[in-house]
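Here the complex is missing a single protein chain, while all its other protein chains stay put.
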Amino acid sequence: MLLQGRNITKNFPGALALDAVDFNLLPGEVHALLGENGAGKSTLVKCLTGAYRRDSGAIFLDNQPINPRSTLEAQDLGIGTVYQEVNLLPNLTVAENLFLGRQPRRLGLVSTRRMNAGAREILSGYGLKIDVSRELSSYSIAIQQIIAIARAVDLSGKVLILDEPTASLDATEVQMLFSIIRRLRDDGLGIIFISHFLDQVFEICDALTVLRNGRLVGTSKLADTSRLKLVNMMLGRSLEEEIHKEKDRTASVDPVQLQFKNFGRSGHIKAFDLDIRKREIVGVAGLLGSGRTETAEILFGAIGHDSGEALAEGKPLRLTSPRAAVAQGFAFCPEDRKRDGIVADLSVRENIILALQGQRGWLRALSKSEQTAIADGYIASLDIRTPDCEKPVGQLSGGNQQKVILARWLATNPRFLILDEPTRGIDVGAHAEIIRFIEALCDEGMSLLVISSELEELVDYSQRVIVLRDRAHVAELTGDAITTTNIIRAIASDGHEDKVSA
Amino acid sequence: MMNRLHPALRRILPQLITLVVVLGCNVLVFPDFFKIEMSNGRLYGSIIDILNRGAPVALLAIGMTLVIATKGIDLSVGAVMAICGAVAAAAVAGGSDVATAVVLALCAGIVCGLWNGFLVAVLNIQPIVATLILMVAGRGVAQLITEGVILTFTNEGLIFLGSGSLMALPMPFLIWLGFGVMTAIVVRKTALGLLIEAVGINLRASTLSGVRGNVLIVAVYAISGLCAATAGIIVAADIKGADANNAGLWLELDAILAVVIGGTSLLGGRFTLAGSLIGAMIIQSINTGILLSGFPPEFNLIIKAFIILVILIIQSPIVQSVLFAMRMPPDLSNDDAEPVEGGSARDRDASAQKEGMAP
Partner (left out) sequence: MISILEENMFLKLTLAGAALLASVALPATAVNAQTIGFSQIGSESGWRAAETTLTRQQAKDRGIDLKFADAQQKQENQIKALRSFIAQGVDAILLAPVVATGWDQVLEEAKEAEIPVILLDRTVDAPDSLYMTAVTSDLVHEGRVAGEWLAAEVAGKDCKIVELQGTTGSSPAIDRKNGFEQGIADHSNLSIIRSQTGDFTRTKGKEVMESFLKAENGGKDICALYAHNDDMAVGAIQAIKEAGLKPGSDILVVSIDAVPDIFLAMAAGEANATVELTPNMAGPAFDVLEAFAKDGTLPPKWIQTESRLYTAADDPMAVYELKKSLGY
């Protein structure tokens, strides 16, 4: 065993981030660490590399107990890490980056000549023949990534942790990186590979460990794992668990309200067709990075589309900005509430009327009493827990913040509401309430698009489910076909034929 | 006691108290400080001087407040003052009437503001860097207009804006007061104030809510340019000449200081125009007090820095919370208690931390 973590536990205030997780890495192995956002992958890595202090558990390197207190210490012990955003200094030369902190000296001065020679030698081992005296930033992200790996391997040499190394690389660059990973593996290094791209995991990895909600779901050899099993592990369900709920799945008979034809943006989401009826909830499922949020953002104009058109009752819609989308009766509750949703220092009242006021323009101000009336109305109808509408929204709990954002959009009386992970990170009570609101809004005639990784929830209220993979719409489930099993199958399917058909 | 005050007044209470204290100190160094008399049909006295001489910083502070509320900063206002003063002077020297000159100068200010706004909102350059460009280049532009000399003029109409008086009050005072009241009414009676605060706190969320964040950002820099232009006209009119080298020199820093003393955070968001105007008056009261005191000029900057340091320390959150705790009798301390657990727990934590740090 090269690197071993036993019973690693880490508590954050109010959340158990890692709950007695075991992790084993063999020499000469590429080991995938998988899980949705918040599953505990990065917490585990940070505990292993000393970036976090673990609360309990033990770490062994070469069967010797180790206790790194910083990433630097872990590096000296032999564990190197390369992050998605290359953590090197872009304005230094390649050689300086490779030798930062340990430049070869001669008579007390840095010997640039020796350093450059050393750098060339190191990089030639990676098949890289570049001018090491040029600034790092003059090379592509892929080259920088390789230089970061070279530095990490050169410094530590036993374990290499790659945190989403391929996120910003194109296909050929990924292949270049993979050939280097294979070579390092053959040299006997243990490599931990964190990625959201299942295709890449199946291509490069030998073993995998899946975390979910801070717990270990399982570890297995890749050869013994099917795609289906893997997705099941990640989403925390098994086929046997499928509960057949008898639900009224009468498809919406209302007219099509919105049509998106060949709608897409290269680099963000592959063009798709989508019709949305009045009084319909369309669910969107897919793993993280599959293009879920991009789908929402392109529909709302937050990302401009570069192909296709949008129609409402046959007439073309202009969706060039969120403002234009709002003018068309669109509304969007984003996934990251803190960053994209709430305006933390403003009061609940001001947050609720923000979109309505934005729509009216600055000249037609809502009076204070109108604002209070609107806010108090939604505080009552959505049961927002706040002493009064003047409290800064940043001081409310997550569920109440979500309701405030929902109120903000309901105040604009939208015809199409997009909800990105509306129930993430909120407590159980508010969770159920929000689902009730979603269904009630649909009954009132609104069209909704709901993105969620809570598949059961999605199955529950959707009349149709769109499944995404690798930034493309790959399947559409309707009627009785909407089951968690089918969704997982669609996500997991190897999918080359699907891609063509989609 | 504090709870009975109107919330807007309660917000600027610390600034008002500071102003009163500074004025009180001025009486100590100059007993006739509050003496006001009529002379030549105008009021005459040190208080009037403060209202008059504080005009440039007060005007700059109005625009600066709005810019800072959007999480920006405008370092160029001093240079814009020089440009606009030069434009006005060049216009009347070239034979224009006063109205044309003023309009040209105000337009020049707005153009400067739009340029800053364009750099910040469209090109996404950090405000401090974007406005630094005009801060450095602006004086050169002004010197091109004045051709390197102090461009003097004798147009009575323009001079009136700087040293005339109306209803016995100096024009610069009436101009900044009018401008301040007008701006306050515009931002608070329309939704402009709210939208500016929203953009300053969270531009992304505001944009996703359909607010035209970038347009607002350009607008506040344009308003700042307009304020600087007005200040530039007053300063030029006051000395009957446009001094490209010295007009508005370093006043951008006084304006930022006025905004900070006035209680608007440099991090953007909530702003108070009244607070910034009082802040400007506090700074001018200090300046005038130093001049009246008769201390040797070598001490000017030290005295000013010391007083401002004291003000900022008293206004710092830590000292405020300690003072607040001392002022509040224990039986009243739960008046403001929050029924929501999350918020009050956080508050408790914060205050516990502060108490821990105080000794």
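As written, the chains take the letters A and B, and residue 1 is the first residue of each chain.
In the analysis below, a contact is a pair of C-beta atoms (placed from the backbone, for glycine too) under 8 Å apart; a residue touches a chain by one contact, two chains touch by 3 or more.
Keep in mind the model is a prediction, meaning the values are calculated, not measured.
Across the complete structure, the visible chains that the omitted chain touches are B.
In the complete complex, the hidden chain is touched by one of B:Ala105, B:Ala247 or B:Ala274, namely B:Ala247. The set of chain B residues touching the chain not shown comprises 30, 32, 39-40, 44-46, 49, 53, 144, 147-150, 152, 163, 235, 238-241, 243, 245-247, 249, 288, 291-292, 294, 296-298, 300.
Please note the rule applied: only the chains that are shown with their structure count from here on.
Averaged C-alpha coordinates put the centre of chain A at 44 Å from the centre of chain B. Contact residues on chain B toward chain A in their complex (touch as defined above): 189-192, 194-195, 197-198, 201-202, 204-212, 216, 269-270, 338-340, 342-343, 346. Interface of chain A with chain B (complex): residues 300, 302, 322-323, 325-327, 332, 334, 339-346, 350, 354-355, 357-366, 385-387, 391, 395-397, 408, 412.
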